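Take this structure first; my questions come after.
Missing here: one protein chain of the complex. Every other protein chain is in place.
Labels A and B are assigned to the chains in the order they are written; within every chain, residues are numbered from 1.
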Amino acid sequence: MERTAAVEMINITKRFGQVLANDHVNLEIRKGEILSLLGENGSGKTTLMNMLSGIYFPDEGEIRVNGQKVTISSPHDAFDCGIGMIHQHFKLVDVFTAAENVTLGTKDDKLDLKAVSSKIRDICDRYGFVIDPAKKVYDMSVSEKQTVEIIKVLYRGADILILDEPTAVLTPQETDRLFGVMRNMKKDGKSMIIITHKLHEVMDVSDRVAVLRKGRYIMDVATKDTNPAQLTEMMVGKAVTLNIERPKFENPVPRLEVKNLTALDPLGVKRLDGVSFTAYGGEILGIAGIAGSGQKELLEAIAGLQPVEPGGSILYYPGGGKTKELVGLTPMQIRRAGVGLAFVPEDRLGMGLVGEMGMTGNMLLRSYSKGRGIVADRKGPRLLAERVREELEVMTPSIDFPVRALSGGNVQKVLVGREIAQSPMVLMTAYAVRGLDINTSYAIYDLLNRQKMQGVAVVYVGEDLDVLLELSDRIVVLCGGQVSGVVDAAKTTKEEVGLLMTKFRKEG
Amino acid sequence: MLSIVQISQLLQSAIVFGTVIMFGALGEILTQKSGNLNLGVPGIMYLGGIAGLATAYGYEHLAKTPNGFVSLLISFTAAFIASALGGLLYSFLTITLRANQNVTGLTLTIFGSGLANFFGGILNTMAGGVGQISVRTTSQAYRTAVAHFVQVGHVGEIFFSYGFMAYLAIILAIVLYVFLFRTRAGLNLRSIGENPGTADAAGINVIRNKYIATCVGAGISGLGGLYYTMDYIKGTWTTDSTIESLGWLAVALVIFATWKPLNAIWGAYLFGLLYWIYLYIPGLTRSSQELFKMLPYIVTIIVLLLVSIRKKKEDQPPASLGLAYFREER
Partner (left out) sequence: MARHSSGHERFLRIAKRDRMPKSRAFMIRVAAVLLSLVVSGFFILAVTKLNPIDVYKSLFAGAFGTKRRFWVTIRDTMMLLCISLGLAPAFKMRFWNIGAEGQVLIGGIVTAGMMRALGTSIPTPLLLVLMFACSFAAGAVWGAIPAVFKAYWNANETLFTLMMNYVAIQLTSYCVARWENPFGSNSVGIINQKTKAGWFPAIFGQQITLNVIIVLTLTVLMFLYLKYSKQGYEIAVVGSSENTARYAGINVKNVTVRTVALSGAICGIAGFIAVSGASHTISTSTAGGEGFTAIIVAWLAQFNSFIMVAISLLLVTLQKGAVQIASQFNLNDYASDVITGIILFFILGSEFFIKFRVVHRSRKGGRS
C-alpha cells in the first residue's frame, strides 16, 4: 500500500564554508513508516536531519510537512510542525527528574508534575517504555536517558521522530527493546527516521532505506527488496582508485603486541573487549571501524591515557633491547622508559596541541622536561618548528602564531611533524586526514609511508575505506570494541571490510 | 548556664544579624541559580543601604511632617532599585559583553562600596558629623516591632520583637523556594543554571532569564544593606567595612545553604548565633572571642568540602555557575 508523505525535503542544499554538506538532496518520509537513513560518517545524514529539526537552516530547497510548505528556523518551529529529534548527545538537565525534563520549556501554564507524570505513564503504557517519572537523570542509565528524550518528543505531540544513531550507546538487549517501542509507535501512525550505519539494524527495523554518500542522495529502496551487500555497496560506493603508494618493506619485525585488551568507559560500558593484534615495523596497520567502535580507547590505552582491565597486555619490542610492558605506565613513564611511541590523536587542538601557543610552544610539548635545570630548552624546539614549517610547508605568519588560528591542514602538519620528529618506533594516528584537503592528505600519506620505510610501525585509524585499502598493508577491523577481522589490504575488498565493520560476513 | 534572659538576648541578636545576611544570600541564590556567580554582593548591599538612607534623609528633610510609612515606602523602593541597577550593570558586562564573572563581581564590590561610602560621607558631612544623620521617623518605621502590637513575655520577645523586615526575609525565603521548586518559571531558571544549552534547545530565553534573575536577585540582596542601615544601626552611616564583611558572609551562606532558600533561614540564624555566641561564653579572652567569629566561615568551608567529597548531586553548585553562555554556532 502506498502511503502518503509526511515530510518531503526537496532539493535541499547546505554548505558550511567551502564544504558542501548536502547537495540537492531529496528525501521523503511517509506516514506510519520507519525510514533508515544510511551513510558513512560525513555523508551528511545528521546535517540533513538537523535542518528538519530546526538546528540548521537550508541554503536552498524546501520542506513540506503533510503537503504544506513550511519554514523551520528553530526547534520550536519543528515542534509546531510535529517534528522532534532525539540527538546523539542528550539534552537533559542532570539534577532534574524525568518529569521535570519532559515538561521543561513546554507551554503548559502551570507546573503540575503529577499531571506530567501521569501523562508520561500513559505514553509509556501505550508504546512499551519503562521509566519512573520521579527518577533523577543522574541516576539513569544511558538507555533510560534516551527513553526520556523520546518521551520528551512524544509529550510535545510529535508525529515525526528523528533518531540520530540511537543504538550507538545501547546494549543489544536495549536495542531490541528500543526497536520494539519503535514498532509500537509505527502501529500508532508515527513516522520515524533512524540514522544509522549498522546494516543489521536497518534490515531489522526499517520499512525503507535511503542512502546518502558524500552529501548526495543515492537512492531509496524498500527494505524487503534489498540486502546488506547491496546496501554496503550503495553506502561506500564503487572502489575508487586513489593512487596512494604502498611501498614494500622487507622483513617486517614485531614492534607492538596488543593482547586481550579490555577497557571500560567512566559509565562502566565496555569500549574495548579482548582486543589482540600485532603491529610490525615497516608496515602500515590500518584500523577500520564505524565511529565509536573502540578506536579512541585503543590508541589511548597504548599511550597510557586509558586504564585497562587486568589481564590485558601491551608489549613493546624496541628491536634489540628489552621487551617492555606498557600496561600500567603513565605517559611520562612511557616516555622516560625510552619507548619510541608517537601519537597523533583525533582531537588535535584539544589533546595533541596547545591552541594558544605557537609552533615552538607546541614542539616543546614533547621535550620540555628534557635536560637538567629549571629552564625549558626552547632552542631545540624553535629549530624543530622552523624545520617542520619548511619541510611540511606549514602556512603560518610566524612560528609563534597561535596554532588555534591556523587552518585545519596546517594544524595537522604541526602535530604530525612534531610526532615524527621524535623518531618513533611506533607511530599511531587517529583520523589523520579528517577535514583536510586533497593535497594535504596526500602529503600526510607520503609522510606515513616514509616512516614505514624507515622501519616504523604505523598504526593508522581511518574512516575512508578507499584510503585504508590502498595505504595500509593489513587492516584490523573493529566492531563494537572487538576485533571482527584482520585482512590483507592488498587482497581484500571494500565490501568485505564494510561487512566486517557491521558484523556481516560475506558468504563463502 | 545561660539564663532565660541571656538566651533570649542571644537569639534576638542572632536573628537580627541573620536577617541582614539572609537577604543577601536569598538574592544571591536567585542569581546563582541562573548560572551567574555575582561576587558583587557586598557592593550591592552597600548600594541598597545608601540608597535607602539617602532617600529617607532627603524625604525627612524636605517634608514638613514626615510620615513614617511614606518614608519607608520611598526608601525601600529606592534601595531595591539601586541594588537592581547594580545587578543590571553586572548583567550587561557578563551576559552581553561576556566579561569574566569573578572579576566583574569584585569590581562591582569596589564600585558599590566606594559609591555608598562616598555619598555616606557626604551625608555625614551634611548632617554635621558621623552618627549625626537623623532619619528617626523612617528608622522608627522599620524598627516598629510586631511586639508593639501584641503583649508578649520573654519567650515571646524572641519571636516578636523585630521590625517587619525580619519577617519579610522569612516570607521571601519561602516565596523563593516556591518559585524555584514549584513553578514553571523557576524550573526554567534552574535549567539555565544547570545546562543553558539544554534550556536554549527547549525554547527558554536564556539571556532574558539571566538578566531578570540577576537584577531581581541583586535587588533582594540590596535589602540586606537597607535592613542593616535602617534597623541594625538605626538609620545612620559609618564609613567602615562592616557591610562588606556581611556581604561575604551572605555569599558564604549561599554555599552553606547548598543553594536552597529554606536552608538559608536557619543557616542565617545559625551564622548569627555562631557570630555572637562568644559574648555569652564565660571566661573568654578578647583574643579567643575573635577566633569564635571565625566559626561561620569554618562551618561554610566544612560544608563546601563535605558537599564536594560526598558528591551528592542536589547539593552541588549549579553546574554552569560562573560560565558565560554562547549558543553553539557552526
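Here are a few things to note about the model shown:
Everything that follows uses one rule, which is that a residue touches a chain if its C-beta (ideal position, glycine included) is under 8 Å from a C-beta of that chain, and two chains touch if they have at least 3 such contacts.
Keep in mind that what you see is a predicted model, and the values were worked out from it rather than measured.
For the chain that does not appear, the touching partners among the shown chains are A, B. When the missing chain is restored to the complex, the residue among A:Asn26, A:Thr323 or A:Ser369 that touches it is A:Ser369. Residue in contact with the omitted chain (choice from B:Val16, B:Val251 or B:Leu273): B:Val251. When the full complex is taken into account, the listed residue touching the unshown chain is A:Asp77, out of A:Glu8, A:Asp77 or A:Glu233.
Contact with the omitted chain, checked across A:Gly128, A:Pro402, A:Gly435 or A:Gly455, is made by A:Pro402. For chain A, the residues touching the absent chain in the complete assembly are 57-59, 61-63, 65-66, 68-71, 73, 77, 80-82, 303, 305, 330-332, 334-335, 343, 345, 347, 349-357, 361, 364-366, 368-369, 374-376, 378, 401-402, 405. Chain B meets the missing chain through residues 37, 39, 89, 93, 97-100, 102-104, 106-115, 117-118, 121-122, 125, 239, 241, 245, 248-249, 251-252, 255, 285-291, 293-294, 297-298, 300-301, 304-305, 308-309, 317, 322, 326, 329.
The rule is simple: only the chains that are shown with their structure count from here on.
Interface residues of chain B, counted against chain A in their complex, comprise 182-184, 186-188, 190-191, 194-195, 197-199, 201-204, 313-314, 316, 319, 330. Considering their complex, residues 16, 56, 74-76, 79, 91-96, 100, 103-105, 108-111, 136, 138 of chain A touch chain B.
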